[in-house]
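Only one protein chain is missing; all other protein chains are in place.
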Amino acid sequence: MTWPDALQEAIDTFADVFDPMERYEMLFEWAADVNELPDAEWNDSNMIHGCQSQAHVMCHLEDGLFYMRGGADAQIVQGLMAITCLAVNGRPPQEVVELQPTFVDEMGLKASLTPSRSNGFLNMFKRVQDEARSLMEGA
Amino acid sequence: MTWPDALQEAIDTFADVFDPMERYEMLFEWAADVNELPDAEWNDSNMIHGCQSQAHVMCHLEDGLFYMRGGADAQIVQGLMAITCLAVNGRPPQEVVELQPTFVDEMGLKASLTPSRSNGFLNMFKRVQDEARSLMEGA
Amino acid sequence: MSLDIESIRADFPILSRKVAGGKDLVYLDNAATTQKPQVVIDAMTRYYEQSNANVHRAVHTLAAEATEQYEAARDTLASWFGTTRDNLIFTSGTTEAINLVAWGWARSNLGAGDAVVITEMEHHADIVPWQLLAEEKGIEIRVVPIDTDQDTLDMEIFSASLSGAKLVCVVHTSNVLGVANPVADIISQSHAAGAKVLIDAAQAAPHERIDFEGMGADFVAISGHKMCGPTGIGCLLATTGCIEEMEPFMSGGDMIETVTMEKSTFASGPQKFEAGTPKIAEAIGFAAAADYLSKLDMEAVHRHIRGLATYTANELKSVHGITVYGDHSVADGSGVVSFLHDTIHAEDLARFMDAGGFAMRTGHHCAQPLLDAYGVTSTNRVSFYLYNTQQEASAFVEHLRYIVDKFGG
Partner (left out) sequence: MSLDIESIRADFPILSRKVAGGKDLVYLDNAATTQKPQVVIDAMTRYYEQSNANVHRAVHTLAAEATEQYEAARDTLASWFGTTRDNLIFTSGTTEAINLVAWGWARSNLGAGDAVVITEMEHHADIVPWQLLAEEKGIEIRVVPIDTDQDTLDMEIFSASLSGAKLVCVVHTSNVLGVANPVADIISQSHAAGAKVLIDAAQAAPHERIDFEGMGADFVAISGHKMCGPTGIGCLLATTGCIEEMEPFMSGGDMIETVTMEKSTFASGPQKFEAGTPKIAEAIGFAAAADYLSKLDMEAVHRHIRGLATYTANELKSVHGITVYGDHSVADGSGVVSFLHDTIHAEDLARFMDAGGFAMRTGHHCAQPLLDAYGVTSTNRVSFYLYNTQQEASAFVEHLRYIVDKFGG
């Protein structure tokens, strides 16, 4: 899969780091750059189910392009949301729907650490794609 | 365990034979010598439960010593009954109660071929011991 | 593609065993359970030696690996059985799968007066749960008899019994006769009558690919140990609609959404019926078995097994005093041959054969009503699988002839 430039850059930077602790630290730095969904906007309707952590996401279209903001109480989930923003923001919703979540694995971030239904990242990613799909259909 | 002479003799003879088929043939020869319980005397009360084959046993005391006769529709079970007669007949019921059923294994007859609850031989042996016990208590 | 039986045999370590004082083991009790190829044993060993952890709930590397392997096993098996992961519930085997349908679906969807159709050909696992349910709920059980002349279900009575039936439970392939029932016809008639269908595929799944979606049944029950997999695992395949209609059976961890002391809510999908720590190594071993079979041409496997069974049935028919049950000339069916000698007791015969190294089964095969229909209480049964050879079948017949000559007088 070829990724958007900003994401590919992130993947390359992360892939260079061997130690998982360092990768997490780097993740938090990247996360700081990305617009977060503040607690105040968290509510039941934007909550992502099936995570160990509290996680919320809001999405919208702007000039036909997709944008998300996300917030979570776990820092790593927050970081993964930031990376997801890199992957999806400013793209046509159709491309968001077709995106594979494997970029997180390529970054060595082991999204799979909480696999299956309690996999916060995968639940979040699926929610983002669902939103993209319904925004697309609504448009 | 030390066995009664007649039984020990049987054990020795059988143990010399390496091929299981030959052992079965030998078993049938020995079985022919021992008094069988004829079909006519088979009934529900002397039936042994939990065998794949039909098997019946009748026991009594004579001058305070234990005697059994047995009949089965499977030849091998019949043969094992004959061997059991060698082991128990003419002995005080107390000794019958204390006897271990392992002589069949020593003969290489693999009583364990139908193990656990469907083990015809073990069910039969247990029944014989139960009868010895109640004859003893009744005496 | 033809099968290379010698190379298949080399995959199964137990087949080089000796029994009965040095004789080659000839294992002909495959309908009871099959042997396991090295790859299945190794898959479980590897799991225990490298990735063992409890699944689904933890945030650490081993737990992630274990969960991935366990859930990948579900994917592998679902695709092997022609369905998706959301339609495969792990059970301990066919018996638990059928009990799950009885307790989880029928118990909450059927009521007094509803009819369940079963057949005289069923294994006890597909009889007793329905009897217990009938007793509790006042359900009517209708039994389709066997036509013992044709060795098939009486399909006229089957059709007649469908009116008002809510559930039809039929064994795909008999473990005593080896005959395969007309499953497609049974399913379409049942559906037309508004009944759901449960297929007991314990004997079918080892021999042919079960295509759940193509078959169209509502429920299919399968055991892993009869198809090269480990003991203690099997599955229920169920349509999404039926899974949604099911109430929890066993309950506890892993099948809940939330638990409070007042009330609990449940997970959805297969998870709802998989309470407690799963059979993790077993699921991985079961999937390794499906992977193993997937590398073979299953149609060639089926032809091979049928060939051995047909040969053996025909030969046995020519042995003096032997009666063979079931019709082995038909193309489908499994590799099972049941028979009896008219004077040698079945148990004696089995021991004599064992003394020659041949493992065959004797007894009622957990199908007493079927045997009752034929007026017998037990049969001898040989059942073939993919690693059995023509030479083994011939040797079996030869040793049996020798026994009959010697003791069948």
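We call the chains A, B and C, going by the order they appear; numbering starts again at 1 in every chain.
Keep in mind that, in the parts below, a residue touches a chain if its C-beta (ideal position, glycine included) is under 8 Å from a C-beta of that chain, and two chains touch if they have at least 3 such contacts.
Model, not experiment: these values are computed from the prediction.
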item	value
Touching residue (missing chain; options C:Thr33, C:Gln203 or C:Asn388)	C:Thr33
Hidden-chain contact residue, picked from the options C:Thr61, C:Ser79, C:Ser159 or C:Asn314	C:Thr61
In chain A, positions touching the absent partner	18-21, 23-24, 52-53, 73-77, 113-114, 118, 120
Sites on chain C contacted by the missing partner chain, in the whole complex	13-14, 17, 19-20, 25, 27, 29, 32-33, 35-36, 40-41, 44-45, 48-54, 57-63, 92-96, 98-99, 120, 123-129, 131-132, 141, 143, 223, 225, 230-233, 248, 250-256, 258-261, 263-264, 275-282, 347, 350-351, 353-354, 358-363, 366, 368-369, 372
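One rule holds in what follows: only the chains that are shown with their structure count from here on.
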item	value
Approximate Å spacing (C-alpha centroids) for the pair chain A, chain B	76
Set of chain C residues in contact with two or more other chains	none
